[in-house]
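Omission of a single protein chain aside, the complex is shown with its protein chains in their original locations.
Moving on, here comes chain A:
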Amino acid sequence: SVTYASPGTILIDILEDPLIRNVIILQIVLQEVRHRSAPVYKRIKDAIHEKEKHFYTFTNEHHRETFIEREQGESANDRNDRAIRVAAKWYTDHLAKKTDGGSLKVVLLTDDRANKEKAEQYGLIVYRCEEYIKSLIGNPELMDRLALQPDDQNEITGSKLLFPEHLPLSRIQSGIKNGMFLQGTFHANRDNYLEGKVFINREGEEINEVLLQGLQNLNRAVHQDVVAVELFPKERWVAPSSVVLQDDSPNDEDAEEDETENKLKGVPSDPSVLKPTGRVVGIIKRNWRPFCGMLSQSMIKEATRHLFTPADRRIPRIRIETRQAANLVGQRIMVAIDGWPKNSRYPNGHFVKNLGSAGDKETETEVLLLEHDVPHQPFSQAVLSFLPKMPWSITEEDLKVRADLRHLCVCSVDPPGCTDIDDTLHCRELENGNLEVGVHIADVSHFIRPGNALDQEAASRGTTVYLCGKRIDMVPELLSSNLCSLRSNVERLAFSCIWEMNHNAEILKAHFTKSIINSKASLTYAEAQMRIDDGTMKDDITKSLRGLNRLAKILKGRRIAKGALTLSSPEVPFHINSETHDPIDLQSKELKETNSMVEEFMLLANISVAQKIYDEFSECALLRKHPSPPPLNYDILIKAAKSRDLNIHTDSAKALADSLNNATVENFPYFNTLLRILATRCMMQAVYFCSGMDSDFHHYGLASPIYTHFTSPIRRYADIIVHRLLAVAINADSTYPDLMDKHKQSALCNNLNYRHKMAQYAQRASVAFHTQLFFKNKGIINEEGFILFVKKNAIIILIPKFGLEGAVFFDNKDKPSPHLSFDSEGPTLKVEEHTFRMFDKVKVTISLDASNIQHQRIRMALIEPVIPGVSVPVPESEPEAKKPKLDC
């Protein structure tokens, strides 16, 4: 049968099912969907492009027989509904005319009751989606994907209105215009479900952040929605609460919330900490996506309505209807929100997909990737079709246009186990006594031509994502680990940046060229270091490395003198068991001279290339900048240093670098590292941008007036663009329209920045997950740590050995909290008699708290200093005894 779909509900989850085929989607429906939700529109379009599904669009608005004029007094919606009916009718008649199409029937799907009745009168076969899906027997799973219907809800939600009505869009718009309301993006508080913030993104507004407290005022806003807020008068402004509240009421009742609301209000507040406070009056744009999480089964055994708890704590729990609850318990599932009626405590949603059992490494990785919006599907056939055909070799053509550098003694230095080698180096003495230094980067842009599916896929992925024991490639493996990887003793295409330097590391000449190289050795940092240190080795590679190392030291010295920062991060990577992929031990990153040697030349190449492409394309060069942080960011750093009687100057990067270098405390060697870790947290995020759209190019951290990314095209898309720009600049390639369009470039930069940020978060989440696995296997551990931050009710502790950060909370639910007094000047926290200051050394026990399978976390409890009633005794190795007293 042929099916017509009409809008009115979020049908897409059903339509995407492979079971549903032969669907005609009217143009008018498509337009309506486009108007309502961009992501759904995209998914429908994808479904249409899939050949096996037999989805087609019918441009009914441009067809003589099906176009209708809007009648007098008819609303636009009614007119559209009528157009759908007319089109369906026409199609029925059209098919009837065909002799062989006699058995084909047209079914119209709609969820609009009035439309259905009229269609029936009109002589069409019409179903509501629910009826239609139910008629497809034996597919209970499909049933679950139906959106919950608003008119079905009365039975469960009761008639009590929990939320104020949202204002219509027209009133919101006029309200925003005349200043009554403010528009902004809603950010829910991760730790307190009754609180959130709206960031006002309009320029010239005095208030750029509005605090929202309480369910009523949040008024059904979900994290990332664009909302309109109304400010309260100053008397009703409150301070953000620093308590941790989780929505964990056990059942689906729309329970009275007064009690918890009161918890919020009891805080006495002095006027200085009061923040502009307001309430949500309407939603301008929902930003709902499918959420990953777990089902909390209903108390009633046979119930079909259950609450779903998303993995992201900023998303409220979602009520879904399913008949397979028993199967879904303990599984990670995906759920989409359909709507949030004003009489319902929770939003309504429907089941989308089962990801696998929770706690499972595969499943958790999948969740992590989905939650961070990392594209990780295998590459499609269309993408793979643009790969070079194997066996691949260098052609005559390549030899003609490229510099032949195969005779040079080029080598690569990378971390162990690296298969995507994108940079190699060489250094040799010239006849005139100067040095020639070359950085050779994999010529990825030779293989990825602009505009094809491979290019588009890489642009959308933006970056390769490295998780613990897993890599999600930006380009297919054939390129990333083979053709583009500059492995030793094979001929590879490269993009070379060659300088002539004197022995003082001053650049005399810079030269860029496409080339062919043959790497002589792929070394690890340690191997390279060994060669340099071993005086007996006198071969070309070693000589080249020594030359590079010497120059790198000079370059680094010069860079630091200019005010480049050396910062620190506490990350500690894992040793992964190669068979089970379980983490077995932590490896501390040991920095060798060779690390910084490679880094130094990469920086040099990046800066040289940035200058070159900016000179050539002042409007559309893709650059990278690192804005200097606002002075307020340094507050915590200055206070922390003061607690040890040290002064940190933050007027400039140079001053900061100098004072960080001088900040040492006797008998406390780790202090400087701690300070640097703290300084890292004060920094802004570095971003890509298009030179035509911005005027501030400065890179604060590197103290360079201009910077870009050139050296890792295998794993970053930005580098591919930079390669293309540089290729044009040296007449090795031609431009293409999108490369020269600064608006398109700018849009690309936004995507790249987003992908990089998400990749970073995903990486961190993956490390956190593996840390948990590690501690699960280890049981309880006692470890020394330092206080990194002092909060009102907790101290944040860093364990240098594991690079692990955790909080020790001092207030708890079940028993009276100890006496706490917090001084924000220090900042210090006095617990009973003991005062905690930043950077104090403490001893804690570390264990894994698996009580909440979705949010397993590392739990820390204080052992030393001993505070009666707060600290715990040193635990025995008996795992069952690990009941930490402290609860957050």
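Things to note:
Here, a contact is a pair of C-beta atoms (placed from the backbone, for glycine too) under 8 Å apart; a residue touches a chain by one contact, two chains touch by 3 or more; residues count from 1.
By our rule, contacts and distances are computed from a predicted model.
Per the UniProt record, the absent chain's protein name among "Exosome complex component RRP41", "Glyceronephosphate O-acyltransferase", "Sesquipedalian" or "Trafficking protein particle complex subunit" is "Exosome complex component RRP41". The residue touching the chain not shown here, chosen from A:I394, A:V665, A:M683 or A:M740, is A:M740. Interface note for the absent chain: among A:R21, A:K45, A:K353 or A:K592, the touching residue is A:K45. Set against the missing chain, the residues A:N22, A:T59, A:S174 or A:S357 yield one that touches it, A:T59. Contact with the chain not shown here comes from a single listed residue; of A:R34, A:K361, A:R428 or A:R471, that residue is A:R34. Of the residues in chain A, those that touch the hidden partner chain are 27, 34, 38, 41, 45, 48, 57, 59, 61-62, 735-737, 740-741.
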